[in-house]
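With one protein chain held back, the other chains of the complex are shown just where they sit.
Moving on, here comes subunit A:
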Amino acid sequence: MAAVSMRLPVARKAVGPSAPRGGEKHLVAPGDTITTDTGYMRGHGTYVEEEKLIASVAGAVERVNKLVCVRALKTRYNGEVGDIVVGRITEVQQKRWKVETNSRLDSVLLLSSMNLPGGELRRRSAEDELAMRDYLQEGDLISAEVQSVFSDGAVSLHTRSLKYGKLGQGVLVQVSPSLVKRQKTHFHDLPCGASVILGNNGFIWIYPTPEQKDEEAGGFTTNLEPVPLSDREVISRLRNCIVALVTQNLMLFDTSILYCYEASLSHQIKDILKPEVMEEIVLETRQRLLDLEG
């Protein structure tokens, strides 16, 4: 049965500070004066005019000694060494792949900084170079770690661990990188029956939890078997939950996603994206997270 729901738009409600969390953040909008004290140094997201330090982006002010930066809420991804990212191959070049990772410049993945199928460790020969498209081709998604950041901000990736590599079946959700919480691990097998990779670059990959961790192939064979309906339902629900959390600007990490998933269980999957349902489940999630903090 076709379901078409239409509604009148409602004005956005002004939300107060979510909770006393000890030490309010110093938030600024573009053009706001951060400080009139001339003793500070101008960092990212700021500029000096008439001896005042002014914000050029909306976000939170961060101070490191004399350096003042504004960390923008809505931004492209700024790579840092050790970050886990999910990216899409856009180009195959000589000895390297270009990867789109939501940063200002395309990232690169060198042929020499990946494990060849079969986990072989050897010099990369000309044959390997010719076979590059067999490993990864345009449009493929990969998970990788940031190996280094060039002076212009471009990122070099590596997949030198069996954790990383080509991604198979699943769903990609793109969010703002500032909403992904930095944690020890960004690979999570959630108890609800699916796994997520929370890329620091705001690309989130949701996929069915692999049954046996078969590392032999080095992650270059993709399983094209259809995913059972029950798994797909869980993945769809997780996807909608993440979209809900992001619309309400809640940080993404395993606990918040799981709490949101549990809060959504009383609703149908497609109803989660209705504004009022979204608000309700995110409120419940936020409450549980606050209780957890104590």
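As a convention for this text, a contact is a pair of C-beta atoms (placed from the backbone, for glycine too) under 8 Å apart; a residue touches a chain by one contact, two chains touch by 3 or more; residues count from 1.
We take it that contacts and distances are computed from a predicted model.
S.K.: Absent chain per UniProt: "Elongin-C", "DNA replication complex GINS protein SLD5", "Alpha-1,6-mannosyltransferase MNN10" or "Exosome component 7"?
M.R.: When "Elongin-C", "DNA replication complex GINS protein SLD5", "Alpha-1,6-mannosyltransferase MNN10" or "Exosome component 7" are compared with UniProt, the left-out chain turns out to be "Exosome component 7".
S.K.: Which one, A:A2, A:V64 or A:A126, makes contact with the chain that was left out?
M.R.: The missing chain is touched by A:A2.
S.K.: In the complete assembly, which of A:R88, A:R160, A:K181 or A:R288 touches the absent chain?
M.R.: Reading the full complex, the residue touching the unseen chain is A:R88.
S.K.: Touching the absent chain: which residues on subunit A qualify?
M.R.: Missing-chain contacts on subunit A: residues 1-12, 88, 90, 138-141, 167-172, 222-224, 226-227, 229, 232-233, 235-237, 239-240, 243, 268-270, 272-275.
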